[in-house]
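All protein chains but one are shown at their positions in the complex.
Per-chain residue numbering starts at 1, and chain names A, B and C are given in the order in which the chains are listed.
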Amino acid sequence: MKKAATLALGILTSVGGFFDVGNLATAAQAGGVFRLQLLWPLLLGTLLVIFLVEMSGRFAAVTRQALPDAIRTHLGFATWLVPFLVLSLVHFLVLGAEIGGICFALHLVTGLPTPVWALPVAALVWLFLWRASFSAIENSTSLLGLLTLAFVVAAWQHRPPTGQILAGMLPTLPHHDPARYWFIAVSLLGAVISPYMFYFYSSGAVEDKWDDSYIGVNRGVSVIGMGFGSLISVGAIVVAAVVLAPRGIQVDDYHQAALMLTTAFPFWGFVLFAASMAIACLGAATEVALSMAYATAQTYGWNWGEDLDPREDARFCLMYTGAILGSALLILFGVDPLKLTLLTMAVNAAVLPFVAIPFLLLMNDRKLLKEHRNGWISNTVTLVVVVLSIVLAIVSIPLLIQGGS
Amino acid sequence: MKTVHFELLLGRKVHDSEGRRVGRILEVHAEPEGKDCVVREYLLGTAALLTRLGISAERLLGLPVHREPVRVPWDQMDLSDPERPRLRCSVEELTRNK
Amino acid sequence: MWNLYSLGLRPLVRTALVVAAASSLACSSKPPKEKLLDTAQTASSWIATLRMTGEQWGANSVPTSFVETTVKAARSELEKEADDAGKSKAPPELRDPFRQIVTEAKDVAKRLSQTAGENDRPGVAREVGLLAALQERLKALQKQNGGESQ
Partner (left out) sequence: MPRQKENGKGIPDELELARDILDQQVVDREETKMGRVDGLVLELREGRPPRIDHIEMGAVVLARRLSPRLERWVDGWRRRFGVRKVARYKAPWSDVQELTSYHLKLDVGALDTPTFDWERWLRDHVIQHIPRPLKGNGEEGEKKE
């Protein structure tokens, strides 16, 4: 009974939790410029992320260890240090992008400039983490996150051309702007396979005290949850392709993306866009802030847990407090939220080797996982991620310089 | 009391009595003995790393690699200078004794 | 300090960085004309945005404050593009008409914001019409100069 509830809740969590500012921004860009041609990186990313999320959950269930914890324990401090520092920096940027997303949504509704909202939003995110328990955070943002299904409904209402959707699912070479095409493709992948998700998911599994019996639940959550989340991204691409592209609008600024839902839902579309953006970003912001605190606390072995009284894990709480405040400063000082998001998503893709390689090593540890270690299918997929991520890391740096500008 | 920091020993290159390179110390095997925990042998070389990671190249990549780490019994390892660990014998003697 | 990277990953990382740096150098500079056509594409997208914003305001789908902030964002972008065009070494038959269109678009945008603020529906509809005309002119200009318009 409890398992069924967990499964239902887990699916909700990933539906609401999967879609964040990165998915929104990259989908809007992809649809606006290349219509349905860039559906394939999304699908490829979804397939890979399903496997990786399933692995991080299985690992946590069998070993009672979250990923950062296990990486330091089993691969050693010196090996973990560089990925840890790089990923922390990336997560800092992601957090800034999510907070920027909430600020922009508030700007849409109120008309006040985006930077004005940086500190109030930071306070809101912090208060949420400070006062609520882990499950309260997870459940509330996920339920509200269902609002993002508006993109799927809008896509449906526009009756998109099925043939083109199917064609977009196969990789093709761009007809124009190759640098931009590959930049967006890489960003889409980076947005789907966000490294913070694995830390968050595995730490969450430890917080929820998963054990071997959760392996099945975990599989269901990863497949259905990530699949559903990806559906929302597909919806966003379709909407951008049908609404923005024919009008010649490409998304260089969130104001342009804000028009996406207005044709499907006259009057409500605008509010719906702002609300789903705010909620999706709020959910993701709490997850990223927690992930940063989890990773740091686990790296140094501090006491951690979102359900503990902050007096018992002062360092953990101050870690997310500092992260939220610091990244809100980016927005306060006027960094453009969309540019920050797109840059961050490409960087996300570039740092994937730091995520994928430890996965490959840990998931094959026979002493830790015994019969639950990876089979050849999971290993092949992880190897694909490793190779792909190394290629992406090499490719995305020049693309960052050219396509990003 | 003569002590050595294990975390600093890890990864050090070991030479044998004739000055030839044997490999890096990548794992140390120990056993509890009464109240104590004592070192039995030092594991050298990349294969020792795979032992430490609990995986085999065969499983991971499908390569038929069966390399065994170089095992040095505790009494054959000279740690009097922890920066330059040395064997008390040659590599050949080490493998012959097994 | 020894770690996993000592396994020979260091040369790999170095090669990767060199390849990345080389490939970014190799294809980073575009001729001025191409560059300006890229700028024109962005400008065209902003004019289209203004037009749709005006249309949606007319249909009661977006609030007046959104029109105002979008116009503000669009105007600062168009300003930047006019500047870029001014500095560009692209042929004058592309550069000069482009600057003209962008400058006009900026003025129309300003009036769009004003008329929406005054709740002047016919006024907004008129500006939307002007934006559509500007869009067509820009498209034609792009086509003449071998630019792509999607």
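Quick notes on this structure:
Everything that follows uses one rule, which is that a contact is a pair of C-beta atoms (placed from the backbone, for glycine too) under 8 Å apart; a residue touches a chain by one contact, two chains touch by 3 or more.
Since this is a predicted model, take the numbers as computed values, not measurements.
Only one of A:W156, A:Y300 or A:W376 touches the absent chain when the whole complex is considered: A:Y300.
When you scan A:G45, A:G76 or A:G248 for touch with the missing chain, the hit is A:G76. One chain is missing from the display, and on chain A it is touched by residues 63-65, 69, 72-74, 76-78, 81, 130-133, 135-136, 139-140, 297, 300-304, 307-315, 317-318, 367-368.
Take chain B: the residues that touch the chain left off the picture are 1-10, 26-33, 35-40, 51-54, 74-75, 79-80.
As a working rule, only the chains that are shown with their structure count from here on.
Chain-level centrality, scored on Cα centres against the all-protein Cα centre, points to A. Here the largest set of C-beta contact pairs joins the chains A-C. Computed centre separation for the pair chain A/chain C is 28 angstrom, with centres defined by C-alpha atoms. Rounded to a whole number, the gap between the C-alpha centres of chain A and chain B is 43 angstrom.
Each of the following residues of chain B touches two or more other chains: 10. Multi-chain contact residues, meaning those touching two or more other chains, occur in chain C at positions 1-4. Partner chain C is touched in their complex by these residues of chain A: 32-33, 75-76, 78-79, 82, 107-108, 110-111, 176-177, 179, 245, 247-250, 252-253, 255-256, 258-259, 262-263, 266-267, 269-270, 390, 393-395, 397-398, 401-402. In the complex of the two chains, the chain C residues touching chain A come out as 1-5, 16, 19-21, 23-24, 27-28, 41-42, 44-46, 48-49, 51-53, 56, 59-63, 65-66, 68-70, 73-74, 77, 135, 148-150.
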